[in-house]
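Excluded from the complex is one protein chain; the other protein chains are retained at their positions.
As written, the chain order gives the labels A and B, with residue 1 at the start of each chain.
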Amino acid sequence: MTAARPILAVENLSVRFGGVRALTDIAFEAPAGATSGIIGPNGAGKTTLFNCISGFIRPSPGARVLLDGRDVIGERVDAIARLGIARTFQNISLSRTRTARENILAGLHLSLRYGAIAAMLPLPSVRRAEAEADRAVRDVAERVGLTERVLATEAGALSLGLQKKVEVARALVRKPRLLMLDEPAGGLNDAETADLVDCLRGLRAEPDLSILLIDHDMNLVMPLCDHICVLNFGERVAVGPPAEIQANPDVIACYLGADA
Amino acid sequence: MTIRLAGILLLLAALVAFGVAAGTGSLNGYFIYVVNLTLINAIAAIGLVIVSGVAGQMSLGTAALLAIGAYGTGILTTHFGVPWIVAAIVGAIAATIIGTLLAAPALRLTGLHLAIVTLAFGVIVVQLIGKGGKWTGGMSGLTLANADVLGFALSTEARRYYVIAIVFFAVALSASAFLRRKPGRALLTLRERELTARALGINVAHYKTLAFAYSSFLAGLAGALYAPLKGYISVDDFTIWQSIYFFVMIAVGGMTSIAGGVLGAIVVTVLPEALRGLQESANAVFGALLMLIIIFVPGGLVSLAAPLLRLLRRGREGEAST
Partner (left out) sequence: MLQYLVTGLAIGSLYALLGLGLALTYRSTTVLNFAQGELGMLMAFVCYFAMTIAGLPAVPALAVTLLAATALGLAIYNLIIFPNRDRDHESLAVVTLGMKLALTGVVAWMFGVEAREFPSLFGTENYTAFGLMIGPGQFWTIVAGIAAMILVTAFLKFTPLGLAMRAAAEDVNVAQLLGINLRVVGSIAWIAAICLGAMTGILLSSTVLLSPYMMGLAVLKGFAALVLGGMTSIPGVIVGGLLVGVLESLVAYYATPLLQESVALVLIIAILLVRPQGLFGTKPAWRA
């Protein structure tokens, strides 16, 4: 890989909630085309960091979040999404009453280009766009490992492992530049986690996709990530490739010190 | 032949059949009137499904938007001799503009605050109409000049049916397409999880405004059709009770689908006519019905039919795979 611009660069990021400092002076880079991980014990501030990147939370002034060189601080959440970031959430954010297919279809919102008036009319261009959307859903379902039967099932009726996969599929379906996964294996049993790891391993191979994931489970993160940033109590403890991180005494200390 | 296509053809067949029957003069004029009123209510109910059901923006000012459509049409045709079609479009657009103004508070207020604002708005509009002096007929109401569509005078109940049925069919089809496709999906996502919707790239402000605009247009359109149907309109036709009744319609039928809105309109409009004794106690019955439905069958009557539809759908998927 050439010394390309990192897909994501975070500089000087601090977040306070009232008197609580959730994040202090966070800085790290996620290389383009790679899989990066943000790890740390529970409460380290990982999801807060994600929320800053997505635009849900505004960090203290002075912070910079550069998506492929472009600062997205202060942009609206949907504008940031439009720039090519897609994410999943720690708690399942699917519509329980709609089918998995419909949920994934919702992820194509930005890819479908027709307007509201066109949506009301039996236009061939709209029909084509919707057909392509259906195809895209089927494609991504295959990549992620979801059967037709699962697609037709109400999301609320699916197992947690499948729901997590549907969320990933929804984020992936519009071919984002940066896929952010918040605790993708949270709450999954060993079999489901292994299944998810397989699926994510497959995604790593994709050339134009950068992945950034959060988890506190080392067993998930180490084999998947090329580059890791460790947080504890809102501060950056270490940055580097997995081998380095695993050997880093500070990292070991912060995990042993807390009940991870 | 999908279920959807079957449903559309069935609806078309029913509408055409009724139109033919009405044209022969063998149907009771009052019967046709009730059908006309039902279709008009269905148009407004479809609008309410879009904004309050699918988009989840509680709007209690529907009757006022109908009033704008009706009075706009009435004033233009009666006082200015504007042809009905033009007046109707202007009336519907006026309702759209004013109804879209309601989107502004919707963007910043929670559901309950929005309910209060739309309720207040609904009452104020009607109060203003009541003070309109000779333009609106004030509190005594407005008698409308005869409406016609390019020379085709809407002078009999059957003739009015032709126009109303065509408009209804067009509305039902286009609204159904709207909800099935990108905008409908965006609105549903927006209602259930606003933050997730934003993360999916949905411009929440844009879509909320769209929902208000579309539903206001439909309400105004319904009002524009209501005017020639009654021939005489007054502020008593557009009270908060009317707004509440539209809510009853979509709650009873099913808040998130076109079929639900139409079904609800049928139940609420036709039932008091069909069951004589129901008329005096309509308020009591429908008030109780609203409470019961929200508590026990929140998906409305349509949700009771859903398991049946699912069986049908799985049946044909079984056929297709063999």
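Throughout what follows, a contact is a pair of C-beta atoms (placed from the backbone, for glycine too) under 8 Å apart; a residue touches a chain by one contact, two chains touch by 3 or more.
Here the structure is a predicted model, which is why all the values come from computation and not from measurement.
Of the listed residues B:22, B:119, B:158 or B:172, the one in contact with the hidden chain in the full complex is B:119. Contact with the undisplayed chain is limited, among A:58, A:96, A:135 or A:201, to A:58. By the touch rule set out above, chain B reaches the unshown chain at residues 56, 58, 60, 104-105, 108-113, 115-117, 119-121, 123-124, 127-128, 131, 239-241, 244-245, 247-248, 251, 280-291, 294-295, 298.
Here is the rule we use: only the chains that are shown with their structure count from here on.
Of all residues in chain B, those touching chain A in their complex are 174-175, 177-178, 181-186, 188-189, 192-193, 195-204, 210, 214, 317.
Remark: chain A residues 54-56, 76-78, 81-82, 86-87, 89, 93, 95, 98, 102, 105-107, 109-110, 112, 114, 116, 119-122, 126, 130, 152, 170 touch chain B in the complex.
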